[in-house]
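With one protein chain held back, the other chains of the complex are shown just where they sit.
Chain IDs A and B follow the sequence of writing; residue 1 opens each chain.
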Amino acid sequence: MVIKCPFCGPRADVEFVYGGAAGLTCPPDDAGDTAMTDYLYRRENPIGPHRELWVHRHGCGIWIEVERNTLNHVITRTGPVGETR
Amino acid sequence: MRYSFFSLARNALAGHSLWPPAWRPAKPKTGYDVIIIGGGGHGLGAAYYLAKRHGIKNIAVLERGWIGGGNTARNTTIVRSNYFLTPNSNFYEHSLRLWEGLTEELNFNLMFSQRGVVNLCHSQAEIESFVRRYNSNRQNGVDGELLNRDAVRRMIPALDMSEDHRFPVLGAVIQRRGGTARHDAVAWGYARAADALGVDIIQNCEVTGIRTQAGAITGVETTQGDISAEKVGIAVAGHTSQLAAMAGVTLPIETHLLQAMVSEPVKPFLNSVVSSGTHHVYVSQTDKGELVIGGGLDGYNSYSRRGMYSRIEDITAAAAELFPRIRSLRLMRKWSGAVDMTMDGSPIIAKLPIDGLYLDGGWCYGGFKATPAAAWCLAHTIANDAPHDLNRAFSLERFRTGHLLNERGQGNRPGLH
Partner (left out) sequence: MRRPTKEDVGALIDPHTTLDFTFDGKQMTGFQGDTVASALLANGIDLVARSFKYHRPRGIVSAASEEPSALMTVRIDGLEEPNTRATQALLQDGMAVQSQNRWPSLEVDVFGVLNSASAFLPSGFYYKTFMAPSRAWPFYEWVIRHIAGLGKVPAEPPTGRYERTFAHCDVLVAGGGAAGLVAALSAGRAGARVIIAEEQSHLGLGLLPETGTIDGMKPWDWVGKVVAELTSMPNVRVLRATTVVGLYDHNMVTLAERLPALNTAEAQPRQRLWKLRPREIVLAIGSIERPVLFENNDRPGVMLASAIEAYADRFNVLAGRRAVVATSHDGGSLTALRLKKHGIDIAAVVDSRNAISADVAAALKAQDIRCVTGADVVAATGRRHVNGVRVRLRSGDVDMDIDCDLVALAGGWSPNVHLFAHTRASLGYDADLGAFVPGEAPLHVHSAGACHGVFGLADAIRDGLTAGHNAIAACGLTPADVVMPDITGGHEFQPRPPVGLPQGLNQNRVFVDLQNDVTVADIHLATRENYGAVEHLKRYTTLGMGTDQGKLGNLNGLAVLADIRGVEVGDLGTTTYRPPYTPITFASVIGGDKGEQNHPTRRNAAHRLHAEANAHWVNAGLWKRPQFYPQAGESDLEAVNREVLSVRACAGIVDVSTLGKIDVQGPDAIELLERVYMNGFRTLPVGKGRYGVMLRDDGMIFDDGVTMRIGETHFIMSTTTGQIQQVVEHLTRMLATECRNLDVFVTNVTESWFSCALAGPDARRVLKGVTEGIDLSPTALPFMGCAEGVVAGLPARLFRISFSGELSYEINVPSDCGTALWKRLLAHGADLGLKVYGVESMGVMRVEKGYFVVGREADGRVTPDDLGLGRMASKKKSYIGSAALNLPALKEPGRRQLVGLVPVAPGIKVPRGATIVEKGVHEGGAPPIGHVTSQVFSPCLGHGVALALVAGGRARMGEHLTAASPLEGGDVVVEVVDPVFIDPKGERLNE
């Protein structure tokens, strides 16, 4: 894959490290165990478009958000975290 | 027809025209007591054990494509039970014991060969860590031994044992009862045995919906029509999240890519299964002569079964660090499988929060070796509507209570398990 880093431009996949699904927010401590374990463990795991985090480890070192199709790896959008929606 | 040397000889004289189908081609009936979704080793095995051990006769296995065509077809065929955590080692040891009698039980040569699974150690810390794991195994009744450098050299003559190696081999541990099996045969063997017990094995039958009423299962919708069922078991590695979603359940699973490859066939070169954590690679040789080489995950969610090329380079380079002589061999074929990685690296064999719905999934890398025990436990869980002691820890609730089985200690980062 080629991932277009919003800061460095298109780069080979080997420069990046995956960080899992984007948009998960840690619930407050008093939200209860269900909310917490949902956040920790439950994943939509879709076939198709998936918003996810990658870090440009061997580049600028910045975390970015990528929208990528998990079936064919077509990347539709990349940008700074929280700005691809 | 019973398979044996004599039946083979008799049939040879008849031009092999009398062999019956290994399993009947079947069309779905309107309803079954139990439907198993997924005609891989796990699903077919579960159907077999339901019929054989639990006396359930009206069973169907629904397979989207051809049986054994999912991860049963795409793994690297390694069988072992040397897990650190007690629930894992108990379960996989049960599996290994089933493997040991399975060829005979199914009357189908699964070519299960206990050629030994060797974990190389490239540092004192690695030796210590494996000694810790293997001591725990031994205490749990799982076999294991420590090998010094000389023993490793004798056992694996092809290994580069030079002391000036970047990461020299200092020793190894071995589970001699571990080994490999012929992966496709596992699906076919279970299919044939289940079929003989009356199980309908229905290919090209994709489940498109799961029907429930008042929180209980009523049946499934398929590309071959609706089929009712009192109980439904799901065993669909690579699509577990999708099937569970049909029943409204979101699982603690991410689906990742795992690649593997084979070399061109060569004369006997490597007898045992050799694995190196330092190099992230494992190598074995098939009976046909191909070297089977596998390594780590690609590391991102994917269902594409088209892995990234750089991983092939990593795995190849790693294998050649251990076995420099293979450099002049050729890479013949490489493939990738979609593996369902749970958030703690251990599987789920459990009731789902819908009455009559059961799941066998989240096998990470371990699904093949688990086949007999997973099928056995799934059958038990379906028949009794309750888990067996062996799979009690593989519940879905553990992701609510925190009783995780974190074999590698990597936490909720599936790409690292």
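Rule of thumb we're sticking to: contacts are C-beta pairs under 8 Å (C-beta built on N, C-alpha and C of every residue); 3 or more make two chains touch, one makes a residue touch a chain.
Values in this document were obtained by computation on a predicted structure and should not be read as measured data.
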{"item": "Among shown chains, those touching the left-out chain", "value": "A, B"}
{"item": "Omitted-chain contact residue, chosen from B:95, B:119 or B:140", "value": "B:140"}
{"item": "Per the touch definition above, residue among B:108, B:190, B:282 or B:394 touching the missing chain", "value": "B:108"}
{"item": "Hidden partner chain, residues of subunit A it touches", "value": "1-2, 13, 17, 19, 25-29, 31, 33, 36-37, 39-40, 53, 55, 57, 61-63, 72-73, 80-82"}
{"item": "Residue numbers in subunit B that touch the chain omitted from display", "value": "3-5, 7-9, 12-13, 15-17, 19-25, 65-69, 73, 86, 90, 103-104, 107-109, 111-114, 122-124, 128-136, 138-141, 144-146, 158, 165-167, 173, 182, 184-185, 188-189, 203, 263-269, 285, 287-289, 304, 306, 308-309, 312-313, 316-321, 324-335, 398, 401-404, 406, 408-412"}
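Note that only the chains that are shown with their structure count from here on.
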{"item": "Averaged-CA centre spacing for the pair subunit B and subunit A, given as whole angstrom", "value": "29"}
{"item": "Of subunit A, residues touching subunit B in the complex", "value": "1, 12-14, 17-18, 20-21, 33-34, 37, 40-47, 50, 52, 54, 68, 70-73"}
{"item": "Parts of subunit B lying in touch with subunit A, wherever the complex brings them together", "value": "241-242, 250-255, 299-304, 306, 308, 310, 343, 399-400, 402, 412-415"}
